[in-house]
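The structure appears right after this line, and notes come after that.
Only a single protein chain was left out; the remaining protein chains are all shown in position.
Chain lettering (A and B) follows the sequence in which the chains are written, and residue indices restart at 1 in each chain.
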Amino acid sequence: MSNAGKKRNSQLSEIWRRYKKNKAAMVGLVILVIILFLAVFADLIVPYSKCIDQIGAERLQGPSLKHFFGTDEYGRDLFARVIHGSRYSLFIGVATSLMALVIGAVLGASAGYFGGVVDTVICRIIDVFMCVPPILLSLAVVAALGTSMRNLIIAITVSCIPGNVRLIRSLVLTVAEQDYVEAARSYGTSHARIIFRYVLPNAMGPIIVNTTMAISDMILSAAGLSFIGMGIQPPSPEWGALLSSAQQYMFTSPYLLLFPGMFIMLSSLSFNLVGDGLTDALDPKLKD
Amino acid sequence: MVLKIENLSVSYETDIEVVHAVNDISFSIEKGETLGLVGETGAGKTTTALSIMGLLPERTARVRSGRIEFQENDLLALSEREMQHIRGDKISMIFQDPMTALNPVLTVGEQIAEALILHNTDGYTQKEIEARVEETLELVGIPKERKKDYPYQFSGGMRQRVVIAIALVCNPDLLIADEPTTALDVTIQAQILSMICDLQRKYGTSVIMITHDLGVVAETCDKVGIIYAGEMVEYGTLYDIFEGDEHHPYTVGLFGSIPNLKENARRLHPIEGLMPDPTNLPEGCSFSPRCKRCMEICMKKKPAVYENNGHQIRCHLYDAGMQKAVSENRKEAGEDGR
Partner (left out) sequence: MEDKMLEIRHLKKYFQTPAGKLHAVDDVSFQIEQGKTLGVVGESGCGKSTLGRTILCLNEPTEGKILFHGKDLVTAGKKERKRLRPKMQMIFQDPYSSLNGRMTVRQLIAEPLIVNKVCKNKKELEQRVSEAMETVGLAERLSMAYPHELDGGRRQRIGIARALVLEPEFIVCDEPVSALDVSIQAQILNLLMDLQEERKLTYLFITHDLSVVKHISDEIMVMYLGKCVERAPADEIFENPLHPYTKALLAAIPIPSVESCHKRRELLQGEVTSPVNPKPGCRFAARCPFAKESCRSGEILLREVSAGHFVACNQI
């Protein structure tokens, strides 16, 4: 066949070709890139000092050329606060999903691959966690550990693990039945190597999609917890915390709610759209 | 004449490539006759069958040229509605995999009745339909009491019988069997093949038997077409193909590839190389890159059909003035484990 000798990135370019066809996913990707850009270069766009500088004369001013998003009740520049806030939200979203992914992969893969007692024990524990709504689980963890950025991350990660374990276990169950896994056993491959070199890479597609979608959920949970005062505490410019403190000015200065709310929505939406696009792009069966 | 196909060419087109699945195939079937279409994976056998059924995937497939004449109708000119009347009633098809061809949530009786209800032009009553279902079940060797069972309650061979019952319930004039026994064990294959032959003799149905197994062809067919890369390279009666003196080199290679039960040849004589890429067929004869008797002209010009008493061969070896080469080909055919 003529394409047999092609370079190894052909699979990636194939995925990209299919991804490009999905218009909504491309919109999501553009929004995501812009938000990531804002988060990474926040210091260059507007210095952090503007987030904390309280200018008494400029309290609760509407959007203007000087303050793009207006100012809050202490005269702090809302634009600077929202831009720097994106760092918190994105960091929490990505960090929690990745941690939940790693823990979920280890537990889910061992449950699915080894089966038997290991499977039963892990599944029963997961069942118990599944009985509690995720938000309550997070609240319980924060209540037990106290409010801080670290504890917030732990709380959200814990609430996300059960779903991941379930998903990865079922994926591993189907992959582990394939002949190539048995072939690997026939030449003496160790269990760990089989899991990491054979089983997980072949289950990767749905896992990547799920993780992308999970980031969006995590951003929402983080904002939610901060909103009810169980997450990041003011004066840190986290989006949920911004919303929370803006509540009382809801009718007089609605822009205080509008801008952070819009960013929460856009970032969450963009991860969802990208996840949707990846679902189709990573499925080789939809090849045309 | 039940079915006549003339110069049929079908391709699958997507943004990136054009797959030439069927290229200029012609054949015809008389009433009560069995035609075997033999070829390897990707040779275009199934595409030919799907074009007759009008079941080509609409989005990608395109019939580039040709005519499919069935009982004086040009099937390619019919609308989807008209086609639905013919499909399942006058022409029906048996699929390869009996495990997936049945709907798991309907009883086999309901599935067999389905075709009758859809094509109920004679105004059968419910009772008559039931009776016909039972009759068909007995015909394929399943006790009629089992019509209330679901597909999962049947073994592979029994399911294939159900699939055949569905195909036969409307008394079709043409039955297309696409690798009907490939998924079955040999002893079951023997049962199914002899059943198809018996039913055909009883009802005078014409059958197109699509297979890769020359043994199956020898047992069931009257005429044989050998297909390679979407082209009919050789076409003739069973006797022409199995015992005749003149052959396409691909046919010779195909026979050399099968282990012979009667002789004790230690080595097989496979055809070297692989099937050509259907998106990029070689210029000239498609078989030329693998052909042991390839000549200069084979790589440049498509061979014309050579015909001797109805036995057609598409090969330059049979061009006028190539008689010497032909005799060598015969010699080789004799050596290659026939």
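As a convention for this text, a residue touches a chain if its C-beta (ideal position, glycine included) is under 8 Å from a C-beta of that chain, and two chains touch if they have at least 3 such contacts.
This is a predicted model, so every value here is computed, not measured.
The hidden chain makes contact, of the residues B:E17, B:E30 or B:D185, with B:D185. Contact with the chain that does not appear here is found for just one residue of B:I112, B:M232, B:I271 or B:L317, B:I271. Residue B:L254 is the one among B:L254, B:C285, B:C298 or B:C315 that touches the chain not shown. Contact between chain B and the unshown chain involves residues 40-41, 155-158, 185-191, 193-194, 197, 212-220, 238-239, 242-243, 253-261, 264, 266-272, 274-275. Seen across the whole complex, the unshown chain contacts chain A at 1, 3-8, 11, 178-180, 182-190, 193, 197-198, 201-202, 284.
Everything below uses one rule, namely that only the chains that are shown with their structure count from here on.
Centroids built from CA atoms put chain B at 53 Å from chain A.
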